[in-house]
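A protein chain is absent from this complex, but the other protein chains hold their places.
So, chain A:
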């Protein structure tokens, strides 16, 4: 081990495909630092450049500009087979003409390890992904979930410094997917390998990651822990992409938020000390219907969802707001459509969105 704090440094990386009028800017000056043995997730909608970034770390694409460093050393110009980085492909890309154990042994053999070492590692890897009984099978004789575990074992066997996983769980059914999520976290802890995981499933990202990078339109939107991303989204894109959010505008005055005709929330509803017109985001579970709430409105819809109920409220100033309550056994509905209600907020429930003007 060397003393570098960061496993991977992505430094002002841009990637452009094509030329002239057909050019697409897949990545726009992205800078990211991924720590050693971190479970790091790239999260974003389809086409935002996640796969492109992963392929540049693996060496299948070169950045148009910028630099990628591994343990402080630039990877520029190094071909995929010269990088201690392995990929679990979205489509698995198992070698169809080789058996499961030959697939898993491939990387080690290419590295020139001796037979005994290869055998030992393959046995250990197959046990790890619980496929010891399938060693002699061909990939086409396995289920999708089993193939995916072979792909994982194959990528882990050479013990890379970094493991890249591109939407590796997306093909699995819910049950298997939950199992694999737990399995991946365990592998990451036990092997000490840095995991860079790509997904467009926010729940998967929130449950598995040490840190998440939210990407949108080829740009990095926010990097942080799951709590930071969920509780303190920095802009509308992140707030909108992750979880449920109400977007509101208000006037911050002192420590209060004024919503015009809808009323005002005193004391600390906004986490920061900004003043003047502000753009805000609020999670529905941080708000509640309450007699002593500072905001007034009318319930426009009630959505029962098993574990909780969502109330859509039109505030007196015309803005729309969502409030969520956990359902208790035997408890009555708090309100029905058309009821006049008051809304209260937890301290810090409102998150200031940057880069946007307050009032329209």
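The definition used in the following text is that contacts are C-beta pairs under 8 Å (C-beta built on N, C-alpha and C of every residue); 3 or more make two chains touch, one makes a residue touch a chain; residues count from 1.
Just so we're on the same page, contacts and distances are computed from a predicted model.
S.K.: Of the candidate names "Spermidine/putrescine transport system permease protein PotC", "Protein meaA", "cytochrome-c oxidase" or "ABC transporter", which one corresponds to the UniProt protein name of the undepicted chain?
M.R.: The record for the missing subunit names the protein "Spermidine/putrescine transport system permease protein PotC".
S.K.: Just one of A:23, A:73 or A:110 touches the chain that is missing; which is it?
M.R.: Here the residue in touch with the unshown chain is A:110.
S.K.: In the complete assembly, which of A:77, A:96, A:306 or A:338 touches the absent chain?
M.R.: Missing-chain contact among the listed residues: A:96.
S.K.: Which one, A:140, A:175, A:305 or A:332, makes contact with the chain that was left out?
M.R.: Of the candidates A:140, A:175, A:305 or A:332, A:140 is in touch with the missing chain.
S.K.: Since one chain has been left out of the picture, which residues of chain A touch it in the full complex?
M.R.: That gives, for chain A, the contact residues 58-60, 79-81, 85-87, 89, 91, 93-97, 106-107, 110-111, 140, 154-155, 158.
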